[in-house]
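Note that one protein chain of the assembly has been removed; the remaining protein chains are unaltered in position.
Coming up: subunit A.
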Amino acid sequence: MNKKQYISILQNHLTSLSAVERNELLTDYESHFTYGMENGKTEEQIAHDLGDPFELVKEILGDRFTIQDPYVNTKKTVSAPRNIFIYIGLFFLNIVIVPLLIGLWSGWIGLCAGTLGALLSPLLLIPEYIINHTFSVAKLFASIVGIGLGLWLFIAVMFTFKGLLNMSKSYLKWNMNISREGISK
């Protein structure tokens, strides 16, 4: 590429700059060619050292014209009243649902305690023996039944735990989605 070609590419692609700016830059590049040739370089060599003119154009324009993100302006803004209603709605819904969830979780904790008690019931025979010095076979069998019951309850605890956790998680997620959509949809 020779000087003329290089300069004309710049000239043609920098039209969006102000005339003053464009001319200043073009003068800079023209002088660059002149100085280079004085130093014994060929036009082709100088053009090569300057780099790809199209890349250069991109860089020059990029300094000033940042390409606008096409999505920023097309984003629908939801009116403020709608947001307010969403939050009010969520607030009342949560007044009902959150205590309900807390209740369910408390129930689950109770179940855990019951399970633990049933599983550990044989251990109660030890303090009874130490304190009262009595040992009844009936109580031993009853506590063995307690262990069996505890094992069943344990399964129930695991199931209800998973169920409750999923329920709470999805409810929380749903809440967050709704409020986020309310802000920026």
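To be clear about the criterion, a residue touches a chain if its C-beta (ideal position, glycine included) is under 8 Å from a C-beta of that chain, and two chains touch if they have at least 3 such contacts; residues count from 1.
Here is the rule we go by: contacts and distances are computed from a predicted model.
For the chain that does not appear here, its UniProt entry gives the protein name "PadR family transcriptional regulator", which is one of "Nitrogenase iron protein", "Spore germination protein KC", "PadR family transcriptional regulator" or "Formate dehydrogenase subunit gamma".
Considering the whole complex, the residue from A:Asn2, A:Thr34 or A:Asn177 that touches the absent chain is A:Thr34. Think of the hidden chain as still there; on subunit A it touches residues 21, 24-25, 28-32, 34-36, 38, 49-53, 55-56, 59-60, 63.
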